[in-house]
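One protein chain is absent from this view; the other protein chains keep their places.
What follows is subunit A.
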Amino acid sequence: MRPFLLEGGSVSQMPVAEGKNVQQTVELLTRKLEMLGAEKQGTFCVDCETYHTAASTLGSQGQAGKLMYVMHNSEYPLSCFALFENGPCLVADTNFDVLMVKLKGFFQSAKASKIETRGTRYQYCDFLVKVGTVTMGPSARGISVEVEYGPCVVASDCWSLLLEFLQSFLGSHTPGAPTVFGNRHDAVYSPADTMVQYMELFNKIRKQQQVPVAGIR
C-alpha cells in the first residue's frame, strides 16, 4: 500500500520565482530535492478532460449542465477516474474512455479544456515526490507538487510528518491540509482522493488565469 498523498502548490502557492519562468522554477525545486538526496525515478503524467452535458439534453432534464471530469494518472495506468465537483469519484478501467465516445450525443468534451501535468518522480526514503508543469494547450500554467508517504494509509496520522517534509523544500509556500481530508479524519486514503485533489488544483489554475471555466460557452 502506498496511497498517501498530499498535493499542493499551484501558481499562488508555488509562485514563479522573480525573474524566472515556470520551467526555471521547476528546475529550482527539483534541484532542492536533489540536494536533499532525493533520487530521480522516471516521470509521471496526470491528465484531465472536461465534459459538459450536451445542450440537447438540458431541456428534458431540467437541470443546469454539470461538468464531468475524466482523468488518468500514470501511477494507475489501467484506471480511469470520472469525477463531478463535490460529487462521487468513479474508479473504472480504461474502457470508460470508450464509453465516453459512445456518449458523445449526451456528453461533449469542452473545447481546448484538456489540462495536464507532467514531470519527474523523486523518491526520498519513504516519500514519493512529483513536481510537474501544469499545461493547458501549449502554455505552461503553473506548478503542481505531490507528496506521498508510503508507510501510512490514514491521512491524519501522518499529516504533520508530511507538513514538515514539505517545508524542507517548499519553505513558506507549504499549503494547508487538503480539503479532501476535511470531514473524515480516520478514513483510509485511496487513489480517488489523489484525483480529487488534482481536479481541484486544475480548476483553481484554470480560474487563476481568468479563463472562463471550460464548458460554459
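One rule holds in what follows: a residue touches a chain if its C-beta (ideal position, glycine included) is under 8 Å from a C-beta of that chain, and two chains touch if they have at least 3 such contacts; residues count from 1.
Quick note on the criterion: contacts and distances are computed from a predicted model.
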The complex's invisible chain, by UniProt name, from "Histone deacetylase", "Exosome complex component RRP45", "Ribosomal RNA-processing protein 43" or "Mediator of RNA polymerase II transcription subunit 18": "Mediator of RNA polymerase II transcription subunit 18"
Among A:Q24, A:T94, A:Q167 or A:Q208, the residue in touch with the chain that has been omitted: A:T94
Full-complex contact with the absent chain, from A:N21, A:Q41 or A:Q208: A:Q41
Residue ranges of subunit A at the interface with the undisplayed chain: 41-45, 47, 53-54, 56-57, 59-61, 63, 66, 68, 72-75, 77, 80, 82, 84, 87-99, 101-103, 105-107, 116, 118, 121, 123, 192
